[in-house]
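Okay, here's the structure, questions in a sec.
Missing here: one protein chain of the complex. Every other protein chain is in place.
And now, chain A:
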Amino acid sequence: MYKILKAEKLADKIYLMDVEAPRVAKHCEPGQFVIVKMDEKGERIPLTICDYDREAGTITIVFQEIGASTMKMSKMIAGDYFRDFIGPLGRPSDFVEEDLETLKNKKMLFVAGGVGAAPVYPQVKWLKEHGVEVDVIVGSKTKDMLILEKKMNEVAGNYYPCTDDGTYGHAGMVTTKIEKLVEEGNKYDVCIAIGPMIMMKFTCLLTKKLEIPTIVSMNPIMVDGTGMCGACRVIVGGEVKFACVDGPEFDGHLVDFDNAMKRQQMYRTEEGRAILKVQEGDTHHGGCGNCGGDN
C-alpha cells in the first residue's frame, strides 16, 4: 500500500498528489512514469512522474479528471492509500544521459499543453539543477487552467504562458508562440513537446517546417507498462514500438500521430459506459472496504 501524503486541487479537474513510494523515488529520472492502481478492482493508470524527493521517498503526480478512473481518483485524500504504485517505468529523457557541456551549449525549448505542464516540470527542474537554462512555453485553454505556474517560473529560463482565450500571457495556441519566438530571432536546437496528442501533432508539423528536432512524450493506452502486452504500440519511423519500454519519448517528426490518435479511441464506448456508472451514484469513498480507501 502506498500512502497519499498530500492531495491538492490545482485547477478545475486537475489534481496533484504526493505519494510515498521509496523505491520509485530512489531510482526515477525525468521522463519516466508510474502506474497506479487504486484498489482491488481498479485499472492500471499510467501517470508521468511530475516531481520526486529522494530523501523523503515521495513521488508527485498530477492528473486530469477525464474518465471513470480519474474521477474516482480525484476523490482520494491525504491519508488514503493506492493499492499499487509501480515504477519508474519507461526510459528517462535523452538529456539525462547526455554530456553536460554539450547540453549547456544547446538551446532548448519546452512546450507544454494543459496537464502536460506536469511532465515538463521535472525535466526543466533537472536541467536547472544541472546548470542548463531553457525556454518554456505553457499553454492552456484559459487563465484558471494554468497549472504549476510558480514552480515552473522558478526553474525555467524564459517562461511564456499562453492561453487560447487570451485571458493571460500570449493569446493563442502554443504553436503561434513558437512561431513568434523564432521570428524574433530565437534559434532552438531541440524542442520537447508534451501535451494532448493533437497539440504534439501540430507542434511537430510546425517544428518540422522550422527544422527544429522535436521530442514528444507519447501516452497511448497501456496495461502492464513493462513490455508484456503490446497495448502501447506506436508507429515511429514506420516501425512498431512499445511506448512503455522503448519510450515514452520519441522523435516527434517520425511519430504516426494519426494512428496514435485513433488507437486512443479504442475503448471509447466502454469508457463512456464506465463514466455513466460512476456518475449514477456508484461513487463511494472510504469505509466501504472495497476500494482500500478505508485504511
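Here is the rule we go by: a contact is a pair of C-beta atoms (placed from the backbone, for glycine too) under 8 Å apart; a residue touches a chain by one contact, two chains touch by 3 or more; residues count from 1.
The rule is simple: contacts and distances are computed from a predicted model.
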For the chain omitted from this view, which of "Acyl carrier protein", "Cytochrome d ubiquinol oxidase subunit II", "NADPH-dependent glutamate synthase" or "Peptide permease" is its UniProt protein name?
"NADPH-dependent glutamate synthase"
Using the document's definition of touch, tell me which of A:142, A:167 or A:259 contacts the absent chain.
A:259
Only one of A:5, A:210, A:231 or A:254 touches the unshown chain, namely A:231
May I ask you to list the residues on chain A that touch the chain which is not drawn?
23-24, 26-27, 37, 41-44, 68-69, 83-89, 223-224, 226-231, 233-235, 240, 245, 259, 262-263, 265-267, 270-271, 274
